[in-house]
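Apart from one protein chain that is not included, each protein chain of the complex appears where it belongs.
Let's turn to subunit A:
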Amino acid sequence: MDVFLEQYFDITVMSESFDKVLLGFWMTIQLSLIAGALSMVWGLVLALCRTSRSWMMLPLRVAAVTYIDVFRGIPLLLVVLLISGSLPFIPGLPEWIRAPELFGRPDVYWFGVAALTLTYGAYLAEVYRAGLDAVPPGQTEAARSLGMSHRRALRHVVLPQAVRTVVPPLLNDFIALMKDTSLVQVIGIVDVVRAGREVQGETFNSSALTLGALMFLVVTLPLARLVDRYLRGRQPVRKALA
């Protein structure tokens, strides 16, 4: 039992590696927030293309469906590798795509953000679509009968209701995205997992990784509770929506 405790919960290793692991976790948080925000926007764009009804939007609709199918069907790790291992070597691409070093961050940072956004955009598009489909057609009809254009009905009547319905699944996917940021360490980003692994390699002790896990829980557990509370609190309104 002592051996077990020492392997995973060595206080000395934890305190000595605390700053390093925390720095890695800060990287995890940054990637999560940036990729999370971007994929929420990207997912909404995809969902709106996919749910469009007019024939003029048909090419966009087909493109969106194909995109979502592809990126939901391949592993995130593969996307990470495909981007970071190829973009820098494609001549003709603009510099800011081949070697993005925006805001003083290295290119791998942005390759990681791009991979997460591309993949999670596809997931979130499906979440939004469910929300859009859940808004009764009568809502659009009422808005149109008051003289609102399709766009205005969408913006003021349909979207606000759709987004409210999907807040819990969006938060769930954000938790998943946060955990999946650990995959980008393979291209050299020192996130919380990479930081823990480096300590593990030096000390043959896993306590730094345990520390990383604890840091994850500090953020993900309250988020999960938030989802629960949101679901409970929304019951009456969801009934009114029905």
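To be clear about the criterion, a residue touches a chain if its C-beta (ideal position, glycine included) is under 8 Å from a C-beta of that chain, and two chains touch if they have at least 3 such contacts; residues count from 1.
As a convention for this text, contacts and distances are computed from a predicted model.
The complex appears with one chain absent; UniProt names that chain "ABC-type polar-amino-acid transporter" among the candidates "Dihydroorotate dehydrogenase", "ABC-type polar-amino-acid transporter", "Ion-translocating oxidoreductase complex subunit C" or "Electron transfer flavoprotein subunit beta/FixA family protein".
Here one chain is not drawn; of A:58, A:74, A:130 or A:146, the residue touching it is A:146. Touching the chain that is not shown, out of A:157, A:184, A:209 or A:227: A:157 (per the contact rule at the top).
Contacts to the hidden chain, counted on subunit A, fall at residues 136, 138-139, 141-149, 152, 156-157, 160-161, 164, 236-237, 239-241.
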